[in-house]
Structures are given as structure tokens and as C-alpha cells.
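Partial complex: the chains shown occupy the same locations as in the complete assembly.
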Amino acid sequence: MSDLHWKTSVTKIEPNKVSIRGYPVDKLMGKISFAQAIYLVLTGEMPSAEVGKLVDAIFVSSIDHGASPPSVLAARTVTSTGAELNAAIASGVLAISKYHGGAIEEAMNLFLDIAGRMEEEKKSETEAVREVMNEMREMGKRASGFGHRIHSEDPRTRKLFKLAQELGLAGKHIQIALAVEKSLKEMLGKSLPVNVDGAIAAVLCDLGFPPEIGNAFFIIARVPGLVAHIHEEKIRMRPMRKIHPQDFEYDGLEEREFE
Amino acid sequence: MSDLHWKTSVTKIEPNKVSIRGYPVDKLMGKISFAQAIYLVLTGEMPSAEVGKLVDAIFVSSIDHGASPPSVLAARTVTSTGAELNAAIASGVLAISKYHGGAIEEAMNLFLDIAGRMEEEKKSETEAVREVMNEMREMGKRASGFGHRIHSEDPRTRKLFKLAQELGLAGKHIQIALAVEKSLKEMLGKSLPVNVDGAIAAVLCDLGFPPEIGNAFFIIARVPGLVAHIHEEKIRMRPMRKIHPQDFEYDGLEEREFE
Amino acid sequence: MSDLHWKTSVTKIEPNKVSIRGYPVDKLMGKISFAQAIYLVLTGEMPSAEVGKLVDAIFVSSIDHGASPPSVLAARTVTSTGAELNAAIASGVLAISKYHGGAIEEAMNLFLDIAGRMEEEKKSETEAVREVMNEMREMGKRASGFGHRIHSEDPRTRKLFKLAQELGLAGKHIQIALAVEKSLKEMLGKSLPVNVDGAIAAVLCDLGFPPEIGNAFFIIARVPGLVAHIHEEKIRMRPMRKIHPQDFEYDGLEEREFE
């Protein structure tokens, strides 16, 4: 044992045994979903089936958003130079930053700030929201997690909130998100509805996650989508093509129903 | 429409509608697991519930393997400099390469090669395995996906094969993997059992995945584990510490059972 | 010309002509040093021979600092997995962050803050330094660019300041750096001399560079050092070795003099 000895609480490795947060991994395989395992490895606790379902829905909601996000364009650009899969994924991950995916952490901080004022300063939701919104306006900051370039009513947001409700997991942060949405409409005179980042932020707050790993949810969700684009770029496009950032069209499978 | 116009078949984006491989994403949320969505976005087809369960098990099996893999050490080293979450994840992904995670693609190519000789050249499994193993020996190449520094009998391998069997999804590539294991024992006089990479490779071949995205399964599985280590490094360790690559101990939760 | 048309002022490309900031590059080759070209591409202006020499000295000073910095350990760890050269360099660059290399930008902001108070508020250097140091103490912030784990008197710092003097390029920011050093000694009762990051910061301020590209100087300087370590790891070490972060020794060429 050297003076550099250190400790970790994530996973214990013994010969012929791998225990994630106390659970032998082979006992988990076939019993829990990947989403539940992600919750477990991140928090240290096994989620209930309901929480697992909601976390699954978060990841499904953000698995891909077409070819226009900068993470996809960066990953395709790198792929196009003949780079390895891991390099292309890494470049996509590097593009998930402040203005792309980064809204989750910021929105979580916003909702927790409002919830904190309600609890500690005994303010009503309306008061706390108004107070924070006014402070942001004075500092020239805009609320993260609201409004979308393409979607005026994001189908993913409503579905996520509905699922949280049905699973008995909707809490005060979803309420706060909707109150901020209402307040923004009053202040700006136009609608800036909760977007999918804001919705995920509210649900993650209700589930008790700390804001610092909020963006990790977006990255974990989006890596498979990046892989799909990288693979398509590799097998369908010629190397070193000029990748137009918006002049593309979808030519995949027609809309279909899932039963 | 410019002369740079191009086409993509992954996801269709319309106002208030996001369709992944033909399915409106809000219709999938709450109905399919993240693992099923990953299968869908990668292959274009919706997996059955059974396939979804097996894919879930693959991801669960590889979500983390403690603090010693180079991807974790790279991610912790970068975290320790005060870097952003996305930079730390990216550096971990860059360490998932030929000798770490890369065995999946190579083992898939090995199993597909043997299966091809059985089908096209009407060889028996034993003949085809022996032929390929002899060729590899002559070229001084060792079989990827066999043997492990720590585990003489990897609990994840047996469980993955057992699940494939129970779900009715075990096919010839699992058979081939076991035949290679047997052949290695005869040739080398010592046991080099299928490791978790080899097991995942066999299952992915049985599920019909192309080898080029084999390593993507490892990367997708491991990113959440990397996030757990990055978060622990950030909240528990001091910046710029010297990170010993093996002198650490597990001090997390005691072993527990999952019911 | 589409509605995405945009403009750039770095380099003009015409058939058989490449002009960097207005200068045909083939006219520069053989006439200016790489360091001068770096200054040119970053600022848009050709440096004098003296400025070129000082910039050369900055890059030489930081080209390598042995195997212990996290950028080297990250790059070696990634190399050890069989990754490509570009992946290994990228992981090293990702480790050059807040606590490693990041001191340059922060120290530049500190020196510019002090210089600004001297100019705008007509304060003496002593007053401005004391004021800023007191504010930092109240906020619990420590001054970036001062003190070093290994070097109590960094030979690179004194040489850089001496060269700036000899070349007639030493200005007020070097004075300010030395005044901060003196003030730290008085406040803390122990010596925290300007380190090489602080010295580069002072010189870059005197040369008129904006702080936002301060860290770029460190990254540009260190990439060749990273390549040397990556190459050594590849040709001298076995893959997947455990890389101890400090238990290594230098076995290269003996100390020699340069004439």
C-alpha cells in the first residue's frame, strides 16, 4: 500500500466476480434494464420498476434528433476523414456543451433555486418564480430549457410529464417548470414552452439527481444516435464530402405505428 | 436544393414530430426500453421483447469494471485537471480501442469467418475452427475475446450465453465461440475461456449485427460507468492528485442481493 | 450564395495560392520561423524579429515537463490501448484545463485587472495590487501563476523575463507580476514566486494578446512534447501496462551543453 492509495465506491472486482454498487453483475443481467443499471451505477441505489421506466423514457426521448445537431455534424465530419469509431464518437460528445444539451444542468439549477426559495424562505411558487425571473431579466439571462427552434409544442415534453404523472413520480419541480413557462408567456407576450431539455431537467430534479450530472443524461442518451449517424456516414457516403448542415432530406422508413 | 443535397435514413424531424426509423418518438416513450431504442436506431428495426432483453443484458454486463481499465484512468486523469464533463467522457471513449473493448469487433470477424467456411465450403465446425486456428497460429495472431487477466471463469459470459439460450436466441456463433475455446485448450494446453468481449461478440453475431459496430456496444455500455467514475473523482478527490493505476480499494456498499 | 454565406479573415485559398493573413505562404517559407507564423495566424500581424524570438522562447519553455503532468499520463494511457496518434494527442489536449495550463488565462486576467485599475482609477501599482489581492483573499481565491510543486525558483521564469528585457519587450505586466509576487510573500509569509505560467501570462499581456487565447499558447507548445511521449510509449512499452504516475526515472541522455 503506497502513499497514493485511494478508494472508490463504484464497482468491486474480485476473481470471477464483478459487483456494481454491491450487486454481482451476473445477478442483474436479465433482471434489470440498462436504464435501471445506469441509475444504479450513477446513484448507488437500485431504482424501483417505476423509476426505471421513467429513466428509460428519458433516454428514449433523446436518443436522436436527426442530422442537424452539431454533435452529429462534428461526428460525421470526423468520420468522413477516415477516423476510427471512437474518435468520431468523442468529437460528437465534445459538441454536447453549453448551447447543445447543456440546458439540462442550467434548467436543473433554475428549478432547484426556485424550490429552495419556496422551502427556505416560505415563498409561494408564484412569488419565487417571479422573483427569480426578475433577477434573471435584470442580469440579461434567459431561462434554459424553454423554447425550441423547430417545435412549438414538443411532443416529448408532454409525454415525459404524462409518464411521470402516471408512474406517480411527478413532483414539485415539474410544477415549477410549468410555472416558469406560464411566467415567461406573461413577461414576453409569446410562448416559450418547456422543451425536452427543460422537461428532463424537471424530472431529474423530481428524481433527486444533482445538477452536475444532468448533462450526462443527454450524452448517454445521444451516443447511440451518434453511432447510427457515424455508421450511415461510413457505409453510405464518400469520404471527405462537404457536409451541408441543413440541405438534407429524410429517405428512411415511412411512418409506422408501434403496437 | 444545392448540389450538396444529401439523404439520411435515421430520423425524420418535422415541426412537433420526431420520428426515429419511422416511429414517432413520443409513441415509443414508456413503451420500449432504452436498449430496444438503441437496437432500433442502430438497425432500423424494432427488436422483439426477447431481443430487447438480451441487448439489455449485454449493456448491463459491461456498464463498469472498476477503476483499473484505461478508459476510467484517462477519464479520471482529465477530470482531475478541472476539465468539463464532456471532455472527460471523450477522453475515456478515446481509450476504448484495440486492446480495450476492441476485442468485440475482432472476435465477431473471427466467428463470422468460421461460420462462412462452414456454410460456403461445407466444412464441419471442427474442421473450420481447426483451419482458422492453424492459420492464425502461422501468422502469429492470437484469438480476440478469450482469456482474462482476472477472471478464470467470467460470470458474465456464462450468464449471457444462458440468457440467449432461455430467450431462444442462441445460435451457431455461440456454438462456434465455445468450439474455439475448446480448440484453444487443446492447442495451448491451458484454458483461455471465452471472456465477456467474446461472449458479446458471439451474441451480436447471432443477432445479425455487422462487426463494424461491435465496439459501439462496448462504448455505449461503458459511458455511464465512466460518468460514475468522473462524478466520484470530482466530488471525492482533490484536483491534480496522482492517480495510482492499481493501488486502490473498494469501499462502497457491501454485497447485497437483488430480488 | 446561400443564406448561410459567411466570412473568414484567416486564410485565402485560390488555385495555386495560399495566403495567410494576406501573405502568400510560399513567400513566408524559409523567411519566417514557425513561431512568427503562429503569431501571424493568431493576430493577423507579422511580428518583428524580436517579438518572434520572444514567442519562440515561450514555446521552447513549455514544450515538455517530463512524464508526470496529467496531459502526458492521459496521452500515454490512451496510447497504451492501441489508439491512433490523433486520439492520443486529443486526450492529452483535453487534460490541459483549469488546473494544468489553465493558469495562463487566469493570470492574464489578474494582471490586466491590476493594470486597468492603475490606468483608469489612477492608482499606484502598490495600491492596485493590494486592492486586488485583498478582494481575492475575501473571496477565498488564490492567485493563478504563482508557486510550483517542484521548482522554488523556476529557471524558465527568470530567463523569460530576462529575454523580454534584452529584446526591449518587457512592459508593465511583468512589473505587475513581480509586484504580485512580492505582495504574496508579505501576505502569506512565504515565497510563492511567479511560475512559468505566470511568466508567460505577463509576457503575453505585454505583447498585447487577449486572455482568451492564453491557454492556446500552452497547448501549442505542449503538443510536440505529447507526441514525444506517445511515440516513446508506443515503441518502448508494452500495451495495456499499468502506468504509475510518479514512480519512473529518467534514463535519457546525460546533461550536455548547447553552444
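As written, the chain order gives the labels A, B and C, with residue 1 at the start of each chain.
The rule we apply is simple: contacts are C-beta pairs under 8 Å (C-beta built on N, C-alpha and C of every residue); 3 or more make two chains touch, one makes a residue touch a chain.
Computed from a prediction, not measured in an experiment: that's the story for all the values here.
Sequence-identical chains in the complete complex of this entry number 4, based on the file rather than the 3 shown.
We adopt the following convention: only the chains that are shown with their structure count from here on.
Summarising the inter-chain layout, the chain whose CA centre lies farthest from the centre of chain A is C. Each chain gets a centre from its C-alpha atoms; the one nearest the centre of all protein C-alpha atoms is A.
Rounded to whole angstrom units, the spacing between the C-alpha centres of chain B and chain C is 40.
For this pair, chain A with chain C, the centres built from the Cα atoms lie 35 Å apart. The centroid of the Cα atoms in chain A and the matching centroid in chain B are 23 Å apart.
Counting partner chains per residue, chain B has residues 2, 68, 84, 87, 90-91, 94, 96-97, 242-244 touching two or more of them.
Per the touch definition, chain B reaches chain A in the complex via residues 1-2, 4-13, 15-35, 37-38, 41-42, 44, 46, 53, 55-57, 59-61, 63-68, 84-87, 89-91, 93-94, 96-97, 150-156, 158-160, 163, 166, 212-213, 215-216, 219-221, 223-225, 227-229, 231-232, 234-235, 237, 241-244, 247-258.
Put simply, chain C touches chain B in their complex at residues 2, 68, 70-71, 73-74, 77-78, 80-84, 87-88, 90-91, 94-100, 102, 239-240, 242-246. Chain contact summary for the complex, chain A toward chain C: residues 4, 83-84, 86-87, 90, 245-246.
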